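One protein chain omitted, others in place.
Labels A, B and C are assigned to the chains in the order they are written; within every chain, residues are numbered from 1.
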Amino acid sequence: MEPHGELGEATPAARGDLAEVLRESFRAVREATEALCTPLAVDDYQVQSMPEASPTKWHLGHTSWFFETLVLAPAIAGYRPYHPRFAFLFNSYYQSLGPRIDRPSRFVLTRPTVEQVYAYRHAIDARMAELLRGSRDEALAALAPTIVLGLNHEQQHQELILTDLLHAFWRNPLRPAYRPPPQLDRPSRPLTFVPFADQLRSIGFAGPGFSYDNERPRHRELVPAFELASRPSTNGEFLQFLDGGGYRRPELWLSDGWDAVQRGGWQAPLYWERQDGRWWQMSLGGMQPVDEREPVSQLSYYEADAFARWAGARLPSEAEWETAAGTQEVDGNFVESGALRPVACGADEEGLEQMFGDVWEWTGSAYLPYPRFRPEAGPASEYNGKFMSGQMVLRGGSCASPRRHLRASYRNYFSPGSRWQFSGVRLAREPG
Amino acid sequence: MEPHGELGEATPAARGDLAEVLRESFRAVREATEALCTPLAVDDYQVQSMPEASPTKWHLGHTSWFFETLVLAPAIAGYRPYHPRFAFLFNSYYQSLGPRIDRPSRFVLTRPTVEQVYAYRHAIDARMAELLRGSRDEALAALAPTIVLGLNHEQQHQELILTDLLHAFWRNPLRPAYRPPPQLDRPSRPLTFVPFADQLRSIGFAGPGFSYDNERPRHRELVPAFELASRPSTNGEFLQFLDGGGYRRPELWLSDGWDAVQRGGWQAPLYWERQDGRWWQMSLGGMQPVDEREPVSQLSYYEADAFARWAGARLPSEAEWETAAGTQEVDGNFVESGALRPVACGADEEGLEQMFGDVWEWTGSAYLPYPRFRPEAGPASEYNGKFMSGQMVLRGGSCASPRRHLRASYRNYFSPGSRWQFSGVRLAREPG
Amino acid sequence: MEPHGELGEATPAARGDLAEVLRESFRAVREATEALCTPLAVDDYQVQSMPEASPTKWHLGHTSWFFETLVLAPAIAGYRPYHPRFAFLFNSYYQSLGPRIDRPSRFVLTRPTVEQVYAYRHAIDARMAELLRGSRDEALAALAPTIVLGLNHEQQHQELILTDLLHAFWRNPLRPAYRPPPQLDRPSRPLTFVPFADQLRSIGFAGPGFSYDNERPRHRELVPAFELASRPSTNGEFLQFLDGGGYRRPELWLSDGWDAVQRGGWQAPLYWERQDGRWWQMSLGGMQPVDEREPVSQLSYYEADAFARWAGARLPSEAEWETAAGTQEVDGNFVESGALRPVACGADEEGLEQMFGDVWEWTGSAYLPYPRFRPEAGPASEYNGKFMSGQMVLRGGSCASPRRHLRASYRNYFSPGSRWQFSGVRLAREPG
Partner (left out) sequence: MEPHGELGEATPAARGDLAEVLRESFRAVREATEALCTPLAVDDYQVQSMPEASPTKWHLGHTSWFFETLVLAPAIAGYRPYHPRFAFLFNSYYQSLGPRIDRPSRFVLTRPTVEQVYAYRHAIDARMAELLRGSRDEALAALAPTIVLGLNHEQQHQELILTDLLHAFWRNPLRPAYRPPPQLDRPSRPLTFVPFADQLRSIGFAGPGFSYDNERPRHRELVPAFELASRPSTNGEFLQFLDGGGYRRPELWLSDGWDAVQRGGWQAPLYWERQDGRWWQMSLGGMQPVDEREPVSQLSYYEADAFARWAGARLPSEAEWETAAGTQEVDGNFVESGALRPVACGADEEGLEQMFGDVWEWTGSAYLPYPRFRPEAGPASEYNGKFMSGQMVLRGGSCASPRRHLRASYRNYFSPGSRWQFSGVRLAREPG
C-alpha cells in the first residue's frame, strides 16, 4: 500500500499559510481513509463482528459527522445539517451532542448505503473546503485546533477500520484476505535489556504540535532504575510460553486473567489456529504461518502480563516506557499516516528497536488522569477523560497505526481483556 | 379443497411432459425470489437484525445449496460442489449434512459477496436446467419430489426474506420503505361468527399434489361444534383491547405471556409506535398510520391468546380451522409467487373471509406430530419433525406468502413469543 | 417412613360428619408435611438450589398462606392476617392476590426463621381447627371445596419438598442423604407391549371426589389402536441407549432437545455420575449404584423422547395413557400420601404395571386446555390455566407423590427441559 497522508506541511516547517496547511492536511487524511477501503466490497462495509467493533461504513460516517458537528455547525451561522438523522446514526458516545444509536446496533444501518455515506463524506469535504477557503486568518486560527483534533480522530479510526475488518474476516469461515500478505523476511535480533538509571523525569507531551488532553499536563515523576527489552517479544518466544503450558498454569495469571482464560477457552493469541501440526495466524493477508521472528500480537493485557511473569520479568510502567522512548526519534507529526507494515524503526544508539509501529505495547499502568489533568473544553471534553476507568495503557503504536500519528507521549488504552488490536508486549525488569 | 400442487396439473401448458413442468416451475420460483430483491441495495442483503432472522444474501445462498445438496449431488455421479466451503456457510440446520456456521453468525458472511452469491445461484440454476434437460423420464420421476420440495422450501424463504427485511428496516432509525405503500381502501366487514356442527372429520392433506410431511397422515378427529369468526380481528378491534388496558391486566394472559410482556416491555404489537397522539405501524411501505380496518398483525401467540380471552372468545384449534377452511377455495399452486398484498380471498357461501393471504392465524394447538406421523426419508427428515416442540401452529397464510404456496392443511409454526411474522388472530368460541 | 395422611374418611364412605372428615383430613395432610421435614437440619430449610426450586421453609409458609388467604380470610369477617408481610413473602404466583417476592429470591428469607414459620403454620392450624369447629353445615359445605383444594395443593408441595431437597443435596459436594437408602430387591419383569383397540373414549375426570380444573370437562376423544409398554423403561434399558451413543446422535433428538444436550453438556440422566468405571446415582438415600432394574428417572422430556425414538417407539399421548390407566385401579383418594418408595402397584389383568407411584411418565401431549375448559372461579383460576403454554403433560405419579393424591385423570406438567423430578418414560407404539 502506498503512503497515505503526507502531511509534513502542517508542522512548523510550513507556516505562513495556515489555510493551505489545513486544507492539504485535511485532504490527505480524508483521502487516506478512503484509500484504506479500496480493497473492500460493498458487503464488507456493513459488518459489525462484535459489539466493540464498528462497520467500516459507520467509521466513514462518524468521522464525517465529527467535522460536521464540531467544526462546520459551530462555524457557520444557520448551518443546516446534511441529513436530519445522521447525528443520531453517527454520534459515537458524546452525551452532550444528543441521543444516538446503541453501539452494538450500528450494523443495522443498511441505509444509508455505502454510496450514500460516501456522498455524505464528499459533501462534508466540500463544505470544509469552502469553510477553509472562505475564513479569515483569525477565524482559521480559532478553528484549527478542532480541525486538527478531527484529523487525529480520523487517524484513530483508520486503525480501527483495519482492526475491526480483520476481526470480521477472522470470524468469516472463508478467512478472506484484506490484501496480499507482505513479503517479510526480517531477521529477529537477540533480545537484550537496556538499562536506565534512577531519574526524576518529566512525563507527558512537551510540544510543539498536537497532543490529546490525556497526554497533559507534563509533570515530573520519579522513575527508579529499570531495564527495558530491546525489542518486543516475538511469536517464537511466545510459543515457548505456550508450549510450556502457559495457558494452563494459574500461578502465572492475574485472577481476572485466569477467569478470562477459563471462560473464553483461551489457548493461544486470538488469531492463532493450529492446523496440521503447526500454528497459523489470521492476518490482513489472510491465514499465514506464524512467523517466529515477528512480534507477537493480538494479546490481551492478561496474556502480556502472564507472559512477562513467566519470563521472570514484568510489564513496563508508562513512565518507564516514555522515559525510554524519549531517547528515540519518531519523525512524527499528526498527519502522516504510515504504511501498514511500517519500515522498522531504526535501532538507535540506546539499543531500543521497534518502539513505534509494530505492535502496541501493554504497560502495567492503569489509564488514569495525570496530576492536574483538565479535559478539553466543549464536546471534546468527552474525548478521553470519561474513559479513565477500567483500562490499561498501551504505548508505541502498531503496524496499523498511521505512522505519523504516533509520538512518545501517546497514551492508547483498552480494557485488559481486549485482544483484537495489534497489541503485544515488551518486557521490563529491575536492574541486576 | 381442490388439488393444487399436482405437478402434472400445475402449469396449464404441460401434461405429459414432466421435464417441462419442472423446468418451468423451477424457473418461476427462482425468478420470483430474485424479483423480491429488486428494491434492495447491496447493503441490505447483509443484515441480520436478530438471531432468528437471516440476511437476504444467506437466504439466496441457502435455497441454492438446498438444490445443490439434495438434488444435484445425489443425482450426478462424481458431482463437484460449486465451492468447497459453501456447504458450511449455507446449511441451515441439517445435522446429517455436516457442520455449519452458527445461526446467529450468518451476518459475518460479507464474503461471498452478493455478486458471488448470485453467481452461485445462477450456476446452480444452470446445472439444474442441464439436469432436467438431460434426465430420462424415470430419473425425472425419481427427482421430482425433492425438486418440488426444494421449490416449496424456496417459497417459504421468499416469505422470510420479506419478514426478515422488514424487521431489519424496523430496527433502522431511518425506517426505510421496501416499496411504496399500497393504496388500500378496503372496507372492513362486520365480524360475525360462523357456526359449525359436531363432526367426525378427516384432518390432514388429502392430495393429490405436494404437501409437507407434517400435514400427513390424514386422520380422523372429533371436532365438537364451534363457531369461527368470519374474518381476522382488525387493528381497530385490537386498539380497543389496548385502550382497555389489555397489556396491563395479568388476568388476561398466560403466565409465560405475562412474563414476556414484563420482560419485553410490550405495550402494543411489535411494529406499532405512538407519535403525536396517534398510532403508526412499520410496514414494507415504511411507517404508516395504523389502518383500523386491516387485520392486526405482528402478534405473538401470547398476544393473540390474551386478546381472544379479553374478547370472551378463544383461539381455534387446528382441526377447527381446517374444518372451516375446507369450505373455502384458494386458487393456489405451489409455484406462483403471489402479490405481497394479495387480492382478497373472496367470501364464500359459508361467510368466512380472508382465510388465506392476509395474516397467519395463531391456533391454540401445539405443533406436534399427527398420529402415525413419519418424517420424510433421507436428509429431508429434518425438515419438519425435529421442530415439533415448543411451538404453536398457525394456519392460513399471510400477505407475504407466495399465494399459491398455501393450502388448507398447511401447518406453519412459530414459538409463542415470536412476533415478527405477519401473524394475527381469528376468534373462535363455543356455540351459543 | 410411616404412612402419612390416612384419609379414607374423606371419601363417600364417611358421610354424615363433614366437619369431622375435613378436620381429620386437614390434620393428616398437615402432619404429613411436617413429617417429611423430620430428617432436616435448620440449615436445610433455607436452600434454593436453582430458581425453579424453593426452600423447604418457603414451602411450609406458602402452604399455610394458601389456607390463610383462600379459606380463613374470606370466611372470617374482619380477619386479621397473622403477619402483615407474609402475603408478600409466601404468595407464589397469584397476580390477583397482590405483589410477591421474586421467585428466584425466596432464598433470602432467613427471616422469618424456621421456628417462626412453624409458629405460623401452627397458628394457621389452630385457626383452621377453630373455623371447622365453629362453622355450621351450610358454611362448611361452602368452604369444603377450597379446603380440599388446599389439601391437594399441599400434597403437591410435599412432592416438591422432596424433589427440591434432592436437587440441593445433589449440588452439595458432600452429597448428603435425606434418609437411609431403601433395601430394594425387586426383579424387573420383561417389557411387553399391551395392545389397545380403536376406541371412542371419554377422557377427563369422571368423579366423584376431588379433581383439578385442568382434568375437566370430561369429553370424548378418538383413540386409535395403540400398544403401551407393560412397565416404565429401566435404568438398564436406558444404559443401552447411553452406551449406544444416544447422547451423541442428533438424529434421535428434537432440535430443542439437541440444543439442550449441547448447551448443558448432558451425557446421562441428571443425577447419574460415573465413578471408577460404574454409574452412580444421587438419590434421597445419597449416592447409590445405578440399579438396572429400577425405572429410569430424572429425565427431561427431550431425553424421554429421544430414548423412545432410539427404541423404535414413541411416547404415549395423554389420551392413550388415560385409556390404559382406566383399566387399572389405584386405591386413591385425595388425602393419603404414599410411601416414598411405594409398594409396587400390582400388575392387573391387563398386564400393565407401575402406572402409579414409581415415576411420572412423560407423554407426547402438550399441556393445553381440554375442549370447553373453564378455570376455577376466584383466585384459584390462576391455579392451572395460566400455565397452559410451553409444557408437556406427565401422567401417573412418582415415588415422591403422596400415594392417594394420584388418579388416572391427573395431569402433571413440566417444561420439556426439566429434569429434577422423578420423571421417566413408558414406551408406546403402533400396533404391529
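The definition used in the following text is that a contact is a pair of C-beta atoms (placed from the backbone, for glycine too) under 8 Å apart; a residue touches a chain by one contact, two chains touch by 3 or more.
As the structure is a computational prediction, the values presented were derived from the model and not from experiment.
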Could you list, sorted by label, every displayed chain in contact with the chain left out? A, C
Of the residues C:128, C:168 or C:203, which one touches the chain left out of the display? C:168
Touching residue (missing chain; options A:253, A:310 or A:410): A:253
On chain A, where is the contact patch with the chain that was removed from view? 93, 95-96, 200, 219-222, 224, 250-251, 253-258, 301-302, 305, 364-366, 368-369, 371-372, 381-382, 386-390, 416, 430
If the hidden chain were put back, which residues of chain C would touch it? 41-47, 49, 57, 85, 88-89, 101, 105, 107-115, 168-169, 171-174, 176
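Quick note on the criterion: only the chains that are shown with their structure count from here on.
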Go through the assembly and pull out the chains touching chain A as well as chain B. none
Chain located farthest away, centre of chain B as origin (C-alpha): A
Quick check: how many Å separate the C-alpha centres of chain A and chain B? 47
Interchain centroid distance [CA atoms averaged], chain A/chain C, Å: 61
Touching two or more other chains - residue numbers and ranges from chain C: none
